[in-house]
Each structure stands twice: as C-alpha cells, then as structure tokens.
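A protein chain is absent from this complex, but the other protein chains hold their places.
As written, the chain order gives the labels A and B, with residue 1 at the start of each chain.
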Amino acid sequence: MSRNVFMLVAGRDLRLAGRRRFEALLPVVFFIVAASLFPLGVGPEPQVLRQIAPGVVWVCALLAAMLSLNTLFASDHQDGSLEQLLLSRHSTILVAGGKALAHWVLTGLPLILAAPLLGVLFDMQSHSILVMVIGLILGTPVLSLLGSIGAALTLGLRSGGVLILLLVLPLCIPILIFGAGAVGSVDAGMSAAGHLSLLGALLLLSLVAAPPATAAALRISMS
Amino acid sequence: MSRSFRLFMFAAPSRFYALSGFLLPWLWLLAIGFAVAGLYVGFFLAPTDATQGDSYRIIFVHVPAAWMSMILYLAMAGWAVFGWAANARLASMVARALAPTGAMFTFLALWTGALWGKPTWGAWWVWDARLTSELILLFLYLGYMALVESIDDVRRADHAGALLALIGAINVPIIYFSVKWWNTLHQGATISMTAAPKMAATMLQAMLLMTVAFWAYSFAVVFMRTRALILERERQTQWVMDLASRATEEKK
Partner (left out) sequence: MVALNVSCRRGEEWLFRDFSFSIRPGELVWLRGQNGSGKTSLLRIAAGLSRPEAGSITVAGGHPGVYIGHANALKDDLTVTESLTFLARLHGLESDSKRINGALRMLAIHHRRHAFVRTLSQGQRRRVALARLALEREPSLWILDEPFDALDTQGIEAVNQLLAAHLASRGSVFLTSHLALSLPKTAVTELEFPVGAPA
C-alpha cells in the first residue's frame, strides 16, 4: 500500500505533463540552445571544443534541470493539492520521492537522450560520449533530488526561480566535477571507474537523504 | 547541555539583551587589543620567509579569517538547527546574526588569498583547492542569507534556513573533497607555505593572536546584531516597550 503512493504521485505528475507536452520539452530545448552557444562564443576549433565539451554539456544539463524546478510544487501549492499530499496517511517522504522521480523522467531523461547529439556537435569521440551519458544517468537523478529540496524550501516565494539556483547549484558541484572528470579521464586514456563510482555513491546518498529533507522542507514551508 | 545553560537559552531574550550589553565593551577591547598584538607580531617580529619573502605575511589575516569562516558556518548551522528543533526563538536569532559576519570573513579570506596569490603566482586568482572551497562556502552563506531574507514569515524563514544550513554543513566535506580531487586532476596551483615544515614559533603566535582577535570581534558583532533582532522581533513585549519609553525620556 505504501509503495503505491510513490507511484501514484509520480504517475499523476506524468499524466499532467502529458497534457502539456510543449511545456515539458522546454528544458531540453534550453539544454541544446545553451550548449550550442559555446562554439559561437569560443570559436569552432575542434580541439578546443572537444576539450570543453564535457564541462559545457554538464553545466548546461545542470542549468536545464534547475529550470523546471520552481514549478515542481508550485501548482500543487496553489490549488491546495499539496496540503492533501502532506495529510495522506502515507509518509511524506514517499510523496517527495514520487515528485522527484516524475521530475527526473520529465527533465533528466530527455537530457540524457539529447546529450549524444551535443557530443557529436562538439566532435567528441564515441567512448567519451558513452562515459558522459553514463555519468548523466547517474548524476541527473541527484539533480532532481537535490533540486526538490530547493523547490520545497522556496515554495511560494516571489524570487523562487533564481533563488533555487543559488541554493542548489553549490550542492551540485561535486556531481559536475566527477561527471565531467569521468569524461576527462577517458580522454586522457585512463579509466573512468573512479569517477563513476563516486557518482554512484553520491546517487545512493541522495536517494536516502534527499526525500526526507524535502519532506521536512515541505512541512516547514506549509506550516 | 548543562541545566543552567539551557535555562539561560530558554530564558527571555531580555536577559540575553542585558547580559550581552554588559559584555560588549569588553569584547571590543579584547578584539582591538589582540588584533594590535597579532599584527605587531606578524608584521614586525616574525621572520622573513625563505622562499616567499615578506609577501607571505598576509597569511596572518588569511588563515584566521578562513578558520573563522568555517567555524562560524558550523555555529550558524548549529544554532539554527537548535532553534528549529527546540522552537527556541533566541537561538534562531543568533544564527541569523552569525551569517553576515561569517560571509564577511569568507570574503576576507578570499581577498587576502588573492593578495597572497599575486606575488606568488602572478595572478589575482588561481583555482587553488582551498580558495575554491572558500568561494563555494561564500555561495552557501549567500544562499542562506538570500533564503531567510526572501521569506516573510519569520519562523518559516528561521526553520527553512536551519534546514538549508544543515544540508550545507553536511555537504561541505563532500564539496571540499571533490574540489581537491578536481584540483589535483588538473594540476592546479596551490597557495601555501612552502617553507620549512615547522612554522617559526612567532608565526604561529601571530596567527593565534589574530584568531583570538577575530573571535572576540565576532562575538561583539554577533551580539550587537542579535540585540537589534531581539528589539525588532520582541517589540510588542512589555520590557522592550519599557526600554523604548525610558530611552525617549532620557533624551529629554
């Protein structure tokens, strides 16, 4: 029964997003556009682009994932659904987890699928692209999990969108370092195992610690 | 926590207000006294460094400032969480009062780090692991201050800040580790003492003196800020209104 509320909330969010398909695509569009700006700013020299590619893709993924965060709880807050979610017999932690899962499916997953395209644009080698994608698979859920804490803390605030960025981006720096570092080490001919396993460890830590923090933040914001 | 301490904390903000008012002049005296002593030892008594000459002396401000920035963050997180868990309003006020001072020391550490880096590496900023971590710490401070300022409801702001500070405190080791890793990976520059492994005794003395000075200064400034917060938040209570009417009468 308890497991159901997790899927119930995630399923509802996905269904709602499905009815507003255009809006759901905005983060991916931003991702591609923002990353494409770099060659225009830095110059099209393949050597340089290949070097900056992992960093650029990861930073743009970070920003794109953060973009859709301030609406994570906003509509539920406005129409009173959030109160009902908090009052259900089930743990708020599962509700928070369900929300983060829906956010990842709607934002993280498309980013993962769009990343190889960017890899090609930056003339990355195929094994580099592969490592980058694996890193994104491990890292984007962490962005959704940490981001949901930020969204819960800034619930209903006027400056919510930018404030979330300021709050959450510093916490995401380790993900950025290990994700981009994984590609860098593969490019240098070494194994990415160390970086990827650190990413995995951070993912596990976030899976365990972030939903309770989000639940606590929701209670604070709704009190 | 001892019983009397707990009573003190839960005691009316009025008692804290009175006690801190009494201590303030002494704290300022301590701060100025130790600062003068520390700067004297650091700039006049400590020997010239073998490799870095005299430019290294900035560490007598840089290192204590960096220590304070980290200690104050932990103190801020600690008091904020206590205020959240025990619903203690005074503790939350102290946390809020700590933030700007902590941010100031972080900025000071960064600035003096740059001043140190320039003669050593020729650049105002090198992405040294410790300096980069200090920069991220500054972001954490700014995030905390931005969050508590954005929330109108005072108690919600206090509690939200507590959660954020707690998350920040837990993340600081992770961030520091990852930045160190990043720095060694990319063979970045390091700003540190390359002199003999044992620091000259006077150098240590100077740093300790400055640290005490910064401690006293922090107490003084945080007390002042907390007092202002108390007056603002408790302005509906009898003792504050008495205070205000006494002050206006004294002016006459």
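Note that in this section contacts are C-beta pairs under 8 Å (C-beta built on N, C-alpha and C of every residue); 3 or more make two chains touch, one makes a residue touch a chain.
Everything quoted here is computed from the prediction, not taken from an experiment.
Novice: Among the options A:Q84, A:S126 or A:S197, which residue touches the chain absent from this view?
Specialist: A:Q84
Novice: Using the touch rule from the top, list residues of chain A that touch the missing partner.
Specialist: 1, 4-5, 8, 12, 15-16, 19-20, 75, 78-81, 83-90, 222-223
Here is the rule we go by: only the chains that are shown with their structure count from here on.
Novice: Suppose each chain is reduced to the average of its Cα coordinates; what separation in Å results between chain A and chain B?
Specialist: 32
Novice: Provide the residue numbers of chain B that touch chain A in the complex, in ascending order.
Specialist: Touch residues, chain B against chain A: 136, 139-140, 142-143, 146-147, 150-151, 155-156, 159-160, 163-164, 167-168, 170-171, 174-175, 177-179, 181-182, 185.
Novice: In the complex of these two chains, what residues of chain A are touching chain B?
Specialist: Interface residues on the chain A side: 149, 153-154, 157-159, 163, 166-167, 169-171, 173-174, 177-178, 181, 184-185, 198, 202, 209, 213, 216-217, 220-221, 223.
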